[in-house]
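With one protein chain removed, the remaining protein chains of the complex are shown where they sit.
After this line comes subunit A, so read on.
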Amino acid sequence: MVSSLLVEALIDPTRVLRAIYDPSKEIDIFPSTVSSYFSKVFESVDAFQEIPLLDVDHPPESHSPRALVRFRAMVQDTSPSPEMYLSKLEGNKCGGWGIANETVQEGVDYSYADLQECTVVWAVNVPGENRWSIEEIAGTTKGIPEKSHQPSQQHKFPLPDVPHIGVQVKIYDHSTPDSFKSTDIVTFVGILSSEPIHSELDYSTPLEVPTLHVLFSKPEEPSIQGGVIEADSSNIAVLREDLISWIADESLGGDRDAAEWVLLASIAKVQSRNPPILPPSLALTCFPSPSSSPPPPPALSRVMSLLLPLSVTLPLSLPLLNTSTFAPESKNEDLHAGYLQLPAGCIVLVTESGVAEGKLIEKGIMNLKALQDVMSSQSLPYIFPFSQFSFPTDLGFVILAEGKKSAFFQTSITHRLQRSKSKSEDDLYKPPGKIALPPAQTLAQFRKFLSAAKMAKVQVGDAASEYIQNDFVRERQDDKSVSADDLILRMTVARLLALSLHEQEVSVDIWERAKELDRRRKAQLS
């Protein structure tokens, strides 16, 4: 039975929709009926995987009209006003989900009581999501890009010049209390069609955009990617060492401390906003500029994309700073995405090497400020006419700076890169092909390791807590310049260190290790 329902729903969702429509029932509850019906049909993982994908490899054009698709997406814009639709068509037929696109003659009987609202949002495929992660989550093999998709609303994707899918999403079910927020990651399952873009401004020839009429949706649940890691402490220590060595050798000229900092920065996340316990930002200084031009991306960028599910490289340059926007801005009531409108958990690798001498105009200054704001307060202002709205972000930052400190940003951690003599400068910029990949199984272990560390929680024992307090008071007696900020940073590092060791508690030992790591870093700086 279930399988026939499944097949029906896969082949012609519209018909199923019409079939389950019961005009005698309250129209208000129909949308939630639809949502529960379809989520039941596709409850099992296998059934869910059956639903065709909508992604960059399977653009809207590759699907037939009104096909059932699933779309793992980031909500980009929630500002369109809700739309009203006729939920009951002539002859008590089901309305909504784009069914009513058949036109109605003016003056035909309709009642306001039949009007229902649907939420309209704009969603794009998850920016910065790395291919291995896409494949793992979507559970399918790589498709063949049939034809290059030309997104009509390029300005609504945070990363310009990257192929992407942007879809207008219409959500009919309002029974779920949480509304979607900007940068939320959601998997929408619905009927794909093409409709004029929803906007209040009437154009004589409205632009048609891909539109997904949502049947049901699944919010992104934080889960350890790639399954649970086997909990063997000695194994973990070895794995951790291997991982650090690999990062150091392949992307950081053999600097293991730098690799460890990158590791810690990669597993940091916003722990609390009030009081603010935010991920530390990391600057790797004395990172040489590439000798070739145009500057190739650093090998670290590739290494991160192999290890982390979400990572983005932001190659700063004057033209980029002066012309692009980092913070989303609403222009003509259309929210244009900015570089930093990224989903939570994304690690941003900022390279400063591309910045040459020149004039930074006001826009550039605002962009730098936006970037700094996100780094230090994890909130990104969206610019609306006459008002600004701050949205919470949860992004990690690794900055590669040529000088002794970052030219533009204040970071919580600055580490000076200590390249081993055997490695040349170009080694830091070697093309992806030259990066020695560990065996596939090891790579998968690395990913699991990082993902599990990021998910885990850590406590502090009473003994350690007492120890830390005394330590701080003592240090401050010795050195007046030690401030509360230093304590905060050190505690953050200790916590991350415990996470990276898959420990559940910050012990005195870990505290001392964290201090030692920090001390080594500071010693190199002076």
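As a convention for this text, a contact is a pair of C-beta atoms (placed from the backbone, for glycine too) under 8 Å apart; a residue touches a chain by one contact, two chains touch by 3 or more; residues count from 1.
Please note the rule applied: contacts and distances are computed from a predicted model.
K.L.:
Pick, from "Postreplication repair E3 ubiquitin-protein ligase RAD18", "SWD1-like protein", "DNA replication licensing factor MCM4" or "Ribosomal RNA-processing protein 43", the protein name that UniProt gives for the chain of this complex that is not shown.
P.N.:
Not shown, but named in UniProt as "DNA replication licensing factor MCM4".
K.L.:
With the missing chain put back, one of A:Ser179, A:Ser291, A:Thr323 or A:Ser424 would touch it. Which one?
P.N.:
Answering carefully, the residue with contact to the hidden chain is A:Ser179.
K.L.:
Tell me which residue among A:Leu10, A:Ala47 or A:Leu86 touches the hidden chain in the full complex.
P.N.:
A:Leu86
K.L.:
From the list A:Leu5, A:Ala47, A:Ile277 or A:Leu320, which touches the chain that is not on show?
P.N.:
Touches the omitted chain: A:Ile277.
K.L.:
In the complete assembly, which of A:Glu333, A:Glu425 or A:Glu516 touches the absent chain?
P.N.:
A:Glu333
K.L.:
Against the chain that's been left off, what residues of subunit A make contact? List them.
P.N.:
77-79, 81-86, 89, 95, 100-101, 103-117, 179, 181-182, 200, 202, 204, 271-272, 274-277, 330, 332-333, 335, 362, 365-366, 369, 377, 382, 384-389, 391-392, 457-460, 464-465, 468-469, 472-473, 476-477, 480, 483-485, 487-488, 491-492, 494-495, 506
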